[in-house]
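Here the complex is missing one protein chain, while the rest keep their positions.
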Amino acid sequence: MHPAPSVIVFTVLSGLGFGFLAWLGLGLPAVTGWTAFFCYALGFASAVGGLIASTFHLGNPQRALKAFSQWQTSWLSREAWLSVLALTFMGLYAIGAVFFDTLIAPLGLIGAIFCVATVFATAMIYAQLATIPRWNHWLTPVHLVSLSLAGGAVLAQHGKAALLLLAIAGVVQALHWVLGDRRFAERGHTTETATGLGDLGSVRLYEPPHTGTNYLLKEMVYIVGRKHSQKLRVIGFAGMIVVPAAVLVLLPAGLVSTATAILFFLLGTFASRWLFFAEAKHVVGLYYSARNT
Amino acid sequence: MALIEPTLDTSPAVSDEVRKTTCYMCACRCGINVHLKDGKVAYIEGNRDHPVNKGVLCAKGSSGIMQVNAPSRLRAPLKRTGPRGSGEFEEISWDEALELATKRLDPVRKSAPEKLAFFTGRDQSQSFTSFWAQNFGTPNYAAHGGFCSVNMATAGIYTMGGAFWEFGQPDWDRTKLFMIFGVAEDHDSNPIKMGLGKLKGNGGKVIGVNPIRSGYNAIADEWVGITPGTDGLFILSLVHVLLKIGKIDLGYLSQFTNAPCLLNEDPSSPNHGLVLRDADDKPLVIDRATGKPAPFDQKGVRPNLAATYELDGKTHRTVFQHMAERYLSDEYSPEAVEERCGISAGRIRAIAAELARVAFEESFELNQPWTDFRGERHDKMIGRPVSFHAMRGISAHCNGFQTCRALHVLQILLGTVEVPGGFRFKPPYPKPVEAHPTPHCHSKPDCPLDGPHLGFVRGPDDLALKEDGTPARIDKAFTWDNPMSAHGLMHMVISNAHAGDPYKIDTLFLYMANMAWNSSMNTRGVMEMLTDKDENGDYVIPNIIYSDAYSSEMVAYADLVLPDTTYLERHDCISLLDRPICEADGAADAIRWPVIEPDRDVRGFQSVLVDLGVRLGLPGFVNEDGSAKYKDYADYIVNHQRRPGIGPLAGFRGEDGTQFGRGEVNPDQLDKYIENGGFFVEHVPEEATFYKPWNQAYQDWAVKLGFYDKPQPYLFQLYVEPLRRFQLAAEGHGDRQPPEHLREQIKEKMDPLPIWYPALEDAHADEKDYPVHALTQRPMAMYHSWGSQNAWLRQIHGQNPLYIPNKIWAENEFQEGDWAKVTSIHGEITVPVAHMAALNDDTVWTWNAIGKRKGAWALDETAPEATKGFLLNHLIHELLPPKGDGLRWANSDPITGQAAWFDLRVRIEKADPPTESQPEFPAIKSPVGKGPKIVRQKVRL
Partner (left out) sequence: MTQLPAQTDKKLGLVIDLDTCVGCHACVTACKGWNTENYGAPLSDIDPYSGDPVGSFLNRVHSFEVQPTAGPAQTIHMPKSCLHCDDAPCVTVCPTGASYKRQEDGIVLVNEDACIGCGLCAWACPYGARELDQAEGVMKKCTLCVDRIYNENLPEEDRVPACVRTCPAGARHFGDFADPDSNVSRLTKERGGMDLMPEQGTSPVNKYLPPRPKDTMKELDASAPQLTPVVDGPKGLLGWLDKALEAI
C-alpha cells in the first residue's frame, strides 16, 4: 500500500496521544494544575493533530461528519465516534484536573477506555481488510494498541510499565513482521486464483490494461526493496524499542530522559509505520504484476 | 430491517437530438448515433440498423468524442515560416491559401502536369480524388494501397475477381471451420469480431495461423505459430496433401474454374503456356460427352479436367494436370516444408485432413434453385462450411502476391468460394479482371489524363511506360520492376522524387497520410529527403502541400497545410464506385454529414479540392463558361454522374428518390440518406446470394445496380494467364521487352501457378547476423498514428514494448523493464522489451504506430509515446541494399510492388537503458499549442 504521509502521521500521533491520555485518565500520573495543563495539551495536541492529519487523505473532507453514520458496520465510523467520546470524556476530566484541581476518577476511567478503544478501532480499519493479508490478523490491533500504551507510558514517565510495554510491543512488532511476511502466501492468493485460470496452467500478466498508471496502482501497488525494508526494520525497531528502553534504564528519570526516549520512539514508530503500509501487499496487485508473487 | 437507499433517477434524458452518420475513427465505417445535448456531442453509440456494425462500436468508435474535441485539431490554413520540419507556421486565410496553391499548380498543369504528384492515405474518397487528379492531367496519382495490402487485392482479383480485405467475408452463419492467416484487425474490424462471436456461438472452430497469438488468434481453437514469410509453402503443402488424398471439389473445379482450360505446351510457340481459345477468343475445354473442344460457357458442356488435346502438332493439356504435376511433387510434401515453416508434418497433415473432413463430410444443401451462366438449372446450393480470411500477414511480404494466390487456389480446390458456409464476395464484387480498367498514364499539358490512373494489366502492353520505355509514373507503378502494381507505390514516391528517378517533380500533394512518420519505411531517411536541399539551397522536393485534420508529424514538413474538418463536421461519401460498406447479402453505401459545425477556420478537404478544381479550370469542375459545376463536395455527391444515371451514391436516385443503382439525379438525395440513418442498402435477391460469378440472377441484379453494363460471368483463374504473358516477354517473345536485369526475376517470380520463394531481403541479410523476424500488429484500440491524440485511447496504449519470445528472452537473460538494441541490415533502434510466451520462437513484435515524434499531436514532450514508444519503421528500408549494379531495387513484391514490411529480420542484444528510446529526434514546434491539464468530459446544461 502507498505509505501516504497523512495516514502515517495520523496513526502514529493519534496512537501516541490516545495512549498518553489513557494513562492520564487512569490518574497515572494524577497531575493537576499547570503540570496537568501541559500534559493534556500534549496529549490532545498529538491525538487531535493525528485526527486532523487523517482528513488530508479524504477527497471530500467537508462531508466528514457523514462518517459518523455507519457505526453499526464500519470500523472507520466507529473510530470517529470513539475518538469523539474519548476526547469529550478526557476533556471534561482534564478541565477538572487543570482548573479545579479535582480528578473525577469515573470520568477518567471511561475516557481512558475510550482512548484505548479508539486506537483499537483505528487498528481494526486495517485488520479487517481481507484484501491485505499482512494486516488481516489479530496481531494488528495488538501491535497498534501495545505501541500506543508503551508510548503513553513513556510520556507518563512510568519507567517500569514503559519498559514492560516496550518489551511487549517489541515482541508483537517482531511477530507482526515475521508472520506478516508469510501471510500473503499462506492465504493462497495467486494470479491463478485471481483469474480463475489456474486449471489451464500457470498464469502471468502479459499486457496490462493500460500502459500508464491509475488510482489503484498509485494507492495499492507499492514496491519496496527487500534490503531497504530490512534496513528500515532495524532502524524502526532500534528507535521504537531498544533506544527508548536503554534511555529509560541508563539516564536518570526526568524530562531529559523522557524527551530523548519519546523522540526516538516517534522516529522509530514512523519508520515502522511507513513499513506497515509500504510492505502491505494488496491482492489487486495480482491483476497488475507480470511476475506471480 | 428495511434499508434506506437514496432515490435515483433511473431514466435521465439521454440527449435532446440523435444524428446518424458514419464513424471515421477507422476505415471500417460503422454507423453511429451521435447524441447531442444543446448542440454539443454528448455520447456516441453504434447504429443498430447499420449493415456494417449492427449497433456495436469498437474502442476507437466509442472514443470519437475525444477525437472531435482533441486539442491537436488544426485551426486554420498554415503557411510555413521556419525551415521544413521545424513546425513553425503562420495561420493564413483560406483565400490566401487557395491562391498560393493555385499560383503554384496552374503553371505546372499548363507546362508539365506530371510534375504534380498527388497521393492519398487513409482517405475514403478515392473515386473523387482520382477524378480530380485525372482532370488535372497528372499520371502521378494513387492512394496508399501499394504499401498497404495490394498483394491481397490483386491476387484476389486476378484469381477470383474479388479479394479478402473488406471486399468479402465468410458465411458467418453457416461456416463450421474458419482459418485465419495473418490478421490482427483488418478493415472489417467489427464485422470480423461479430462473425467470430457468431461462429463460436454456433460451435464452429477457428484455426489461427499467425506467429503471434493475440486478439483473434487468442480465441482461436488451434494456433499455428508459423515462421513469418512461409505461409505460401505451408498452404501449398496443404494443397499437396489434399490432391494426394483426392479431397478436392471436382465438380466445382470443372464447372467454375479454368482447371479444364487447355495450355499450349510447345516451348517454341509464342503462345507457349497460354490458354487455347476459339475464333471469338473464348477459352476452350474438352467436353467429356463428345471428347471434342467446346467453348467453356457452352450450354451442357461437361469440361474434362484430365483432357489432353493435340492441335496442329501442339500438345495442349489442362491447367489441372499442370497443377497436379507441380503440387504432387515431393518439394511440397509436409516433410519437405515442416522445418522451414516451423510446423510439424503431422500438424500439416492433421489440418489438411480437418479441412477435407469439414468441407466434404459436413457439406450440406440449401433448397435454393438457381441457374448458372451456361443456362443450367441447379435445384440446390451445396454448402462447404470451410472459410478462410487473410490480410497483411501474408500480403506484406515480397512473396505475398504468390502466397495470397496460393491461399485462393486452396479455397477453390475445396470448392468453398461463393458457396454456402464458405467465403462470399460483397457487391460490387465479384468482378473479373476484364471488368476493371487498365492503367492510364499519357499526360499532355493543359489537358486531362487519357483515362483512370490505376487498373489491372492484362500483359506487357498495358504497362505504364513512356515511348523510350522509361517509367511514366513517379512511383514506377506498372513497370517491369512490378508490373501488376494495381494500387501504385506510395512508399516510393518521396524516395523517387528525391532521387529524381525516373524524373523530378515540382509539387508533392499529400492527403491524410503521415508520410513523415509511421506511414513511411525508413522514416529518418524520408525526413531527410523532405528537408534535403540542392546546390543552390532549394529544397530537392520543391513544394509540399498537405491536408491533415490534426497536428501530425507530416504537417511539420509541408509548405502549405490545408486543415480538414473532423469526421463529424463534413460531408463524405462512401461510394460503390470506391470502397463501399456492402455486406455479402446486400449492396450498401453511406454518407457522412456535418452533425456539428466546425468551431475553427477549417474546411472539408474534398470541398477544397472542388474549389481548387474551379480555380484551375479543370474540365470536370467547370462548365463551358468557366463557372463552377459544383458548389462544394455535397453538391458533387448529389449531381456528379460517372456514367448516365450512375453517381457517387446508389440510393434514392431519380426525381422522386425511388430508384437505386441507376437513376436520374435526385436533388434531395442527401436528405433521404439522413432520414434513412446515413446509409442505403439494397438486398441481394434470394436466388442470387451464392455462386455470384456464375449465377444469372446475380449477374442480372448487378447490371441493374450498375456494377457493370452487361452480365460478366467468368471462370476462377487457378492459372493466371496475364502472369504468363509477362514470362513470355521475359523469354523474348513480343516487342515490348523487359530490361536485361529484370528478365530472370520476371521468368522466376511471375509464375502463372502459385509458387513460394524466400524473402528477397534474405539474399542480403545473412540469417546468422539477423536471425530474428520483427513484426508489427495493429492494436485494436488504436488507429495508426491518430489514436494517440485521444485522451482515452492513449491511456490504453501510451507506449509499445518489443515483445520477446521465451527463447530469446532466456538467451539474453532479459528482465521486465530491460531495454534491447535491435539491429537490422538497414538501421538500429534501442527500445524497452517485454516477455510473451505465446509467440513464435524466432519472432519479436510491437504495436504499430504508437511511437510519436516529440511535439506532434499537441502532446507534452514528456509523452511516453515519444520517450518510450518507438517505430519499427526505422529498421525497414524502401530499398534493398545496393547490389553494386547502380540500380535502386525496391523492398517490394516484384509482381505488385507491395511494400515488404514483414520481411524484416533483426538481431537482438540487451542494452543499457538509455534516457529515451533510440533514435531520438528533436521536438517539432506544435502549431496548435498543448492540450489542457485536465479533462472532465460532460456536457453541462
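Per-chain numbering from 1; labels A and B assigned in written order.
Keep this in mind: a contact is a pair of C-beta atoms (placed from the backbone, for glycine too) under 8 Å apart; a residue touches a chain by one contact, two chains touch by 3 or more.
Note that the structure is predicted; figures quoted are calculated from it, not measured.
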Missing chain touches which shown chains?
A, B
Of B:Pro51, B:Gly137 or B:Gly225, which sits in contact with the chain we cannot see?
B:Gly225
Among B:Thr21, B:Asn258 or B:Asn304, contact with the omitted chain is made only by B:Asn304
Tell me which of B:Arg349, B:His571 or B:Arg615 is the one touching the absent chain.
B:Arg349
Where chain A meets the left-out chain, the residues are 1, 57-61, 63-64, 66-70, 72-77, 80, 125, 128-132, 187-189, 191, 193-197, 199-210, 212-216, 218-220, 282-284, 286-288
Using the document's contact rule, name the residues of chain B that touch the chain not shown here.
1, 3-6, 8-14, 42-46, 48, 53, 55-63, 65, 71, 189-190, 193-194, 196-198, 200-201, 213-223, 225, 241, 243-246, 250-251, 254, 288, 304-306, 320-321, 324-325, 328, 344, 346-347, 349-354, 356-357, 780-781, 789, 791-796, 798, 836-838, 858-860, 862-864, 867, 930-939
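Please note the rule applied: only the chains that are shown with their structure count from here on.
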Starting from the mean Cα coordinates of chain A and chain B, work out the distance between those two points in Å.
63
Within their complex, state which residues of chain B touch chain A.
795-799, 816, 834-838, 864
In their shared complex, chain B is touched by residues of chain A numbered 206-207, 209-212, 290-291
